[in-house]
Structures are given as C-alpha cells and as structure tokens.
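The complex appears here minus one protein chain, its other protein chains still in place.
And then subunit A:
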C-alpha cells in the first residue's frame, strides 16, 4: 500500500508538472514545451530599476566574448532592460552562468552589493537523500529558474 501510494504520488507530481509547466528545480531547466535548442538561443533578461544603467558589467564580461549584451529602456519608467545571449547553442551550464551573472549585475546596480546567505546558522544536518537533493537544488538556485 505504501509503495502504491508513493508511486501514485510520483505520477501525480509528473502529471502536474506537464499540465502546469511547472519545473521541478534541478530536474532540467529547459522549457516544457519548446525544443531545448530553441530555448537555449533565447535572450535572457533582467530589468534593472535605473534609467541611467551603463556598463561596464564585469559579471557579464567574465563570461567571455561569446556573449552578446544589449540594453534598452523598459516600458513605463521601469528602468533599463539588460539582455544577454550566447552565440550558437549554449548548454544548460552556460545558460545557468548567464542567469546568475544577470542577477548579480542587477543587484550591484540596484543595491550596490550581492546579497549573501551563506554561511547561514544552522543545526545538525541529517544525511538524508531528500536533504542532499535540496542542498543541491539550493546551491544551484542562483543559476536556475525561468530567466
């Protein structure tokens, strides 16, 4: 019965993911509906709440000459849209680096520093598979998401 329940729960989760375009963190960040290479070639963007945003952007430059960067004013006075895209078809790791770099660039421009959370105070971490998976997901989180 227990196994049956667990299987049903797994299936339920998968079905929901498909229906709602939910992405389970760490289980692949490609779009749930478009081919991975199409998704990989999209521009990734953050909107920075500053009208006078200007480079240089060391976080983006560090990603190498393959990265194309552009900016444009955001609609409705919401600041400046900052875009990045690699030439060719980058793999998931490269896109992850770009996401993290865009987020850091935005924070540096908006608040002047990148927010840290580690080392966070905590008690005994029990070595459970679920806990390890979560730690992995948290470690990857700055590079993941839909950006």
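One rule holds for everything that comes next: contacts are C-beta pairs under 8 Å (C-beta built on N, C-alpha and C of every residue); 3 or more make two chains touch, one makes a residue touch a chain; residues count from 1.
The rule is short, and it goes like this: contacts and distances are computed from a predicted model.
Visitor: Select, from "Threonine dehydrogenase", "Transport permease protein", "Sarcosine oxidase subunit gamma" or "Amino acid ABC transporter ATP-binding protein", the UniProt-recorded name of the complex's unshown chain.
Guide: "Threonine dehydrogenase"
Visitor: Touching residues of subunit A against the unshown chain: what are they?
Guide: With respect to the unshown chain, the touching residues of subunit A are 5, 8-10, 12-13, 15-16, 20-25, 29, 47, 49, 78-79, 99, 103, 106-107, 110-113, 115-126, 128, 130-131, 134-135, 137-138, 140-147.
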